[in-house]
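Moving on to chain A:
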Amino acid sequence: MTPAYYLVLAAILFTIGAVGVLVRRNAIVVFMCVELMLNAVNLTLITFARTTGTVDGQIMALFVMVVAAAEVVVGLAIIMSIYRTRRSASVDDANLLKY
Partner candidate 1 sequence: MIEAPDLSFAALAPLLLVLGAACAGVLVEAFVPRHVRHPVQVALALVGTVGALVATLLLAGEEDQVTAGGALAVDGAALFLQATIAGLGALSILLFAERGLDPARSAFVTSAAVPAGSPRDRELMVDTRVQTEVYPLAGFAIGGMMLFVAANDLLVMFVALEVLSLPLYLISGMARRRRLLSQEAAFKYFLLGAFASAFFLYGLALVYGATGSVRLSDIREAGVDGGGGVLLVLGLGLLIVGLLFKASVAPFHTWTPDVYQGAPTPVTAFMAACTKVAAFGAILRLLYVAFGTAEWTWRPLVYAVAIVSMVVGAVLGLTQTDLKRMLAYSSVAHAGFLLTGVLGLGAGGEGSGLAATMIYLLVYGLTTVGVFAVLTLVRDGDGEASHLSQWAGLAARSPLTAAVMALFLLALAGIPLTAGFTGKFAVFRAAIEQGAWPLVVVALLASAVAAFFYLRVIVLMYFSEPVADGPTVGVPGVPTTVVLAITATATVALGVLPGAVLDLAGQAARFVG
Partner candidate 2 sequence: MSASLYLVAMIVIPAIGAAAVAALPRERGLLAKQVTLGVSLVVLLLAVLATAAFDVDGDRFQLTTSVSWIPDFGAEFALGVDGIALVMLLLIGVLVPLVVTASWHEADAGPRPTRVFFAWLLLLEAMMVGVFVATDVLLFYVFFEAMLVPMYFLIGSFGGPRRQYAAVKFFLYSLVGGLIMLAAVIGLYVVSTSQLGEGTFAFDALRQLDIDPEVQKLLFLGFFVAFAIKAPLVPFHTWLPDSGAEAPIGGAVLLVGVLDKVGTFGFLRYCLPLFPDASRFFAPFVLVLAVVGILYAALLAMGQTDMKRLVSYTSISHFGFIALGIFAFTTEAGTGAVLYMVNHGLATGLLFIVVGMLIGRGGSRQIGDYGGVAAKAPLLAGAFLVAGLASLALPGTNSFVSEFLVLIGSFPERPVFTIVATVGIILAALYILLMYQRTMHGPPRGVLLQQDPAEPLSGTGTGTGTGTGTGGATAASATATATRPAAPGTLRVLDLSRRELAVVAPLIALIIGLGVYPQPLLDLIEPAVSATISDLGGTDR
């Protein structure tokens, strides 16, 4: 089986993530969708690592994971603080700032 399938799968996952960001209201879920996009990238990286026969891709995937973890920490903190204030995690409720 050719790497193309993995790439396509990754692309699909990425799209799903992106669309998810657009359609879901719950901040946590939206954030998860972003994570999904990152992981789609990881899949791509690893696939390419295979095709090019280098390990760079896999190392990069590790980097991405670390970064993603850091992002989770920061992200959840922000979401929590706003949730505790507003008692709601809906991204649509936060629109005082506009125009």
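Operating definition for what follows: a residue touches a chain if its C-beta (ideal position, glycine included) is under 8 Å from a C-beta of that chain, and two chains touch if they have at least 3 such contacts; residues count from 1.
Here is how the candidates were picked: all candidates are chains of the complex that A comes from, given by their letters.
All figures in this text were calculated on a predicted structure; none of them were measured in a lab.
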- Can you tell which one of 1 or 2 makes contact with chain A in this complex? 1
- Query: For chain A, which residues count as touching candidate 1 in their complex?
  - Reply: 7, 14, 17-18, 21, 27, 30-31, 34, 37-38, 40-41, 44-45, 47-48, 51-52, 54, 56-57, 60, 63-64, 67, 70-71, 74-75, 77-79, 81-82, 84-86, 91, 94-98
